[in-house]
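Here the complex is missing a single protein chain, while all its other protein chains stay put.
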Amino acid sequence: MLDDVWLPTLNTHTPQEGFELAVKLSRLAVMVAQSCDDDGQRTRPVQPDEASQLIGAAHVIALNFQTIAAANDWWRHHSH
Amino acid sequence: MLDDVWLPTLNTHTPQEGFELAVKLSRLAVMVAQSCDDDGQRTRPVQPDEASQLIGAAHVIALNFQTIAAANDWWRHHSH
Amino acid sequence: MLDDVWLPTLNTHTPQEGFELAVKLSRLAVMVAQSCDDDGQRTRPVQPDEASQLIGAAHVIALNFQTIAAANDWWRHHSH
Amino acid sequence: MLDDVWLPTLNTHTPQEGFELAVKLSRLAVMVAQSCDDDGQRTRPVQPDEASQLIGAAHVIALNFQTIAAANDWWRHHSH
Amino acid sequence: MLDDVWLPTLNTHTPQEGFELAVKLSRLAVMVAQSCDDDGQRTRPVQPDEASQLIGAAHVIALNFQTIAAANDWWRHHSH
Partner (left out) sequence: MLDDVWLPTLNTHTPQEGFELAVKLSRLAVMVAQSCDDDGQRTRPVQPDEASQLIGAAHVIALNFQTIAAANDWWRHHSH
């Protein structure tokens, strides 16, 4: 999966698309963290099920969203 | 829900509205984290009930608020 | 409570007032996280009592303080 | 304690003084988080003793240090 | 390992390469945290296996990605 071009840009047209990209990045990061260094095998997608895990996942999304929002200059020229 | 336009802009008129948007974004992120990748089903809203979870949720809100505040240029032109 | 104007601005005169505003924002965020989505009832204020919770709360305050400090251009024109 | 002027500025002469201010701010935030809203009584200083708590405290210090470093324009004019 | 030049620059050509660098930095930081101060011995690579650890690792990656993204001026001139 990581061999393909999956993140050509951080630019999105709207904050909403930026949020969705943040979700995608966050899920990918969890997958990468899960993968072993040596054999690269990946297991099943992590499904946070406890409140604290869900909040932790939301935290990662929020951080990635901040990065993407900055990359898009906060969509200042796109929003009304 | 994610098919609709629910985040057209990060702009708000006041810091207070920005804070409320941060709360909305944070709740949405928790919901998205909870949703499964494959079937997209969502379960009941997460209700943090322990102090550590509430603090964790407040952390996510604070991070989203920082993003929104930056997007609004910290409401420097709106505040007195 | 959230119906009133409780956050008209992020501007404060001094870093100290900014810190106090960060504490206020952090407490409010914990309260909002605690409130239910549907009935909006709020329970007693959360009182973190373990060291890890206190550190977590301090983390939220630090993040909000960073936001407020940036909003005030780091009080560069007020300090000497 | 909070009635006095304890944070007149975020400016420090050196990164080292900025770090020490970050430690001070972090400790204060833990104390404020510990204080009750209604009676304002403060208990003994929190002493993190487990590794995870110490790391959490270091995290808060790092965040406050980032804020202070930004406030001092990263001490770019003081370093060489 | 730390004696070699392993981080000559934060610049990458694409966000995707930046993400991969963030993953590398995050893994390195975990290794450094694991190493003892005195004898410098390093043990086996840490393999997070619980959901909360994976989310924590994703958080570190997200933070390093933010740093790298800022260092690359958010790849604004490279993306289309």
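Letters are used for the chains, namely A, B, C, D and E, taken in the order the chains are written, and counting of residues starts over at 1 for each.
Assume a residue touches a chain if its C-beta (ideal position, glycine included) is under 8 Å from a C-beta of that chain, and two chains touch if they have at least 3 such contacts.
These figures come from a predicted structure and were not determined experimentally.
Considering the complete complex, the chain that is not shown touches D, E.
By the touch definition given at the top, subunit E reaches the unshown chain through residues 2, 5-11, 25-26, 28-30, 32-34, 36-37, 46-50, 52-53, 56-57, 59-60, 63-64, 66-67, 70-71.
Subunit D residues in contact with the hidden partner, per the touch definition given at the top, are 14-16, 19-20, 23, 27, 45, 47-48, 51-59, 61-63, 65-66, 69-70, 74-76, 78-80.
Going forward, only the chains that are shown with their structure count from here on.
The chains touching subunit A as well as subunit D do not exist; no chain touches both.
Summary of the copy comparison: rotating subunit C onto subunit D for the best CA superposition needs 60 degrees, to the nearest 5. With centres set at the average Cα position, the gap from subunit B to subunit E is 27 Å. Centroids built from CA atoms put subunit E at 31 Å from subunit C. Centre to centre, using the average C-alpha position, subunit B and subunit C are separated by 15 Å.
In subunit D, no position touches at least two other chains.
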